[in-house]
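Written out below as structure tokens is the structure these notes cover.
For this view, one protein chain was removed and the others were kept in their places.
Let's look at chain A:
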Amino acid sequence: MEEKYGGDVLAGPGGGSGGLGPVDVPSARLTKYIVLLCVTKVLKAVGLFESYDLLKVVHIVQFIFILKLGTAFFMVLFQKPFSSGKSITKRQWIKIFKHAVAGCIISLLWFFGLTLCGPLRTLLLFEHSDIVVISLLSVLFTSSGGGPAKTRGAAFFIIAVICLLLFDNDDLMAKMAEHPEGHHDSALTHMLYTAIAFLGVADHKGGVLLLVLALCCKVGFHTASRKLSIDVGGTKRLQALSHIVSVLLLCPWVIVLSVTTESKVESWFSLIMPFTTVIFFVMILDFYVDSICSVKMEVSKCARYGSFPIFISALLFGNFWTHPITDQLRAINKAAHQESTEHVLSGGVVVSAIFFILSANILSSPSKRGQKGTLIGYSPEGTPLYNFMGDAFQHSSQSIPRFIKESLKQILEENDSRQIFYFLCLNLLFTFVELFYGVLTNSLGLISDGFHMLFDCSALVMGLFAALMSRWKATRIFSYGYGRIEILSGFINGLFLVVIAFFVFMESVARLIDPPELDTHMLTPVSVGGLIVNLIGICAFSHAHNHTHGASQGSCHSSDHSHSHHVHGHSDHGHGHSHGSAGRGMNANMRGVFLHVLADTLGSIGVIVSTILIEQFGWFIADPLCSLFIAILIFLSVVPLIKDACQVLLLRLPPEYEKELHIALEKLQKIEGLISYRDPHFWRHSANIVAGTIHIQVTSDVLEQRIVQQVTGILKDAGVNNLTIQVEKEAYFQHMSGLSTGFHDVLAMTKQMESMKYYKDGTYIM
């Protein structure tokens, strides 16, 4: 499609738009507008290249002034804004004044970006129609972007910008970086230059960022000025008036400028021709053709057909502008072949141009699934009726400060989440101090350690979320409540630690084989700081743990410590062990967080020890050995957590209740009227809930509800606090066999029935 289209552009008016996909309006009628649009866009590209050449000699403010002056002249000539239309009120004049100021600022940014990164990149970045940018922003900042295609388009756009930023080694970059500060023509450009230099990016990258900013401003400006243009009486009239006002605005500045600074221009006369072309191509022709096309065609189609020729022609001119072929196109011939190296085509630019074309194409296409309606019903004719209102009402946005406040309140309400939150804050603080200091001193080791801390913080964040969510009320989907999330989070944290242990292990093995030389001078203070932070965490969490443990100790009979041997040889044996027994299924989340902090502490200790060994004895082998040891310790300490979490997740009979349940089930059989029971299932659902189901068979003359009460009481004493009992009498099996159950079920049921019959006929006689 694009190739065909490109052919059209190059072939001129001869080509048609027949192959351009589905067109609602007969395509032949649109062809001339499309061709007009394409030609205009190509000419606009020419004009921008021209203006780049002009800007080398003319000061930017003067340039904009002349541009605005020329445009205003022509537009007044064509539109006659004063003689036609209704008169303009004072308030509208004020608005037009604002409009003009904004317009001036945007064109200033635009042309300044042009001087920084050249016409090709400016065209690529700035010549996007409003609809493209608006759909890009809606993908990025709202949830309802309009399907995967739009997301892809947005991703392409971002990739294209990144390509320009990272992979475009513009030759001018080096040249621009050399120039001394303060040689700039005016205070304004000097200010902008300093701002870019402050950001720490090269000039041409600064230009890219500036242009992206200007693009966003332009779109906002167009959207904002839409209402004003209706008030005033048409976009064209508004433009004409606004240009006049901006000429008046710029006039004093230009006068001051031309008085104070000496001009680089030798003869203004030779510049008349180029200025005329620029004014015509960039401002007037583009504006009029755009407004015509947007009337005749859809906006999206306009944007689509407009973007392609301008990007392609920008690429072509970027390659051939300084070439002799284009000499007749160039209005200024004097600077012919001297600076052919600046802002040339590079691989990055070509790639980003391709991405820009793709993204403009995707983003400007009308979204098919953008409107998500809810089906209400069917009309009498049978066509489905949709409701499109819902979306707007659903997103009744909560204000962000209030949201933060409420979630903070929730976090601080309970002990666990409060502990995690405080520790997370401490950790983050330490991390940012480290990162900041690392950036300040330009120390890579510190920065990478900061990243590592951030990586660790993600586990804390997950623990915090789990602790928060576990208190949510039961919903329809989570019918037992959210308590089990803590166990799942503990499990994930355990896996996290296993992954960390694995990476540390791999790293240390690699270092054992080939021990690198380290410089240790920065390590000690950092690891001591980390150690202190983590020790605080350990104190806090172990305290919290003992607390919760003490509260729930009553029912927790940890009878076996079968896995405690795993922890042998653990330097922190006391801690790990006490946790192993305290947290057994109790609060896996807190256990996971605790183990994480413990692992970090071990890491800090390891670093300190190995630093001492290296500095004192020069044993470089100590570092990998230490980390090997730590990896094994982390792994061993995390095994019990994972094992316990697995048991809970697999719905195992809680080990600490085994004995009671056994006794309770024996007691159950002594209940009067109860024949037998089947399918006893007991499992721990979350820290507080032990759930169970059981089917009991009773003689036909007992009251079911009494039996249910008795059984519930017995099992409640054994610790099952969420119980369901199915009471079955003989009649039940008869009904079941009568109802159309499957053959196997019937068979099973009859077996049950037989046993009951046996009871009935034989021993069990009331």
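Following the convention adopted for this analysis, a contact is a pair of C-beta atoms (placed from the backbone, for glycine too) under 8 Å apart; a residue touches a chain by one contact, two chains touch by 3 or more; residues count from 1.
The definition used in the following text is that contacts and distances are computed from a predicted model.
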Choices "Elongator complex protein 6", "Cytoplasmic dynein 1 intermediate chain 2", "Isobutyryl-CoA dehydrogenase, mitochondrial" or "Zinc transporter 6" - which one is the UniProt name of the chain not shown: "Zinc transporter 6"
Listed residues A:K98, A:K296, A:R418 or A:R652, member touching the removed chain: A:R652
Option touching the unshown chain, where A:A195, A:I230 or A:V499 are the choices: A:V499
Contact footprint on chain A, counting only the chain that is left out: 147-149, 151-152, 166-167, 347, 444, 447-448, 451-452, 454-455, 458, 474-482, 484-485, 488, 491-492, 495-496, 498-499, 503, 510, 560, 562, 646, 649-653, 655, 658-659, 661-662, 665, 676-683, 685, 689, 691, 693-695, 703-706, 708, 712, 721-732, 734-736, 738-741, 745
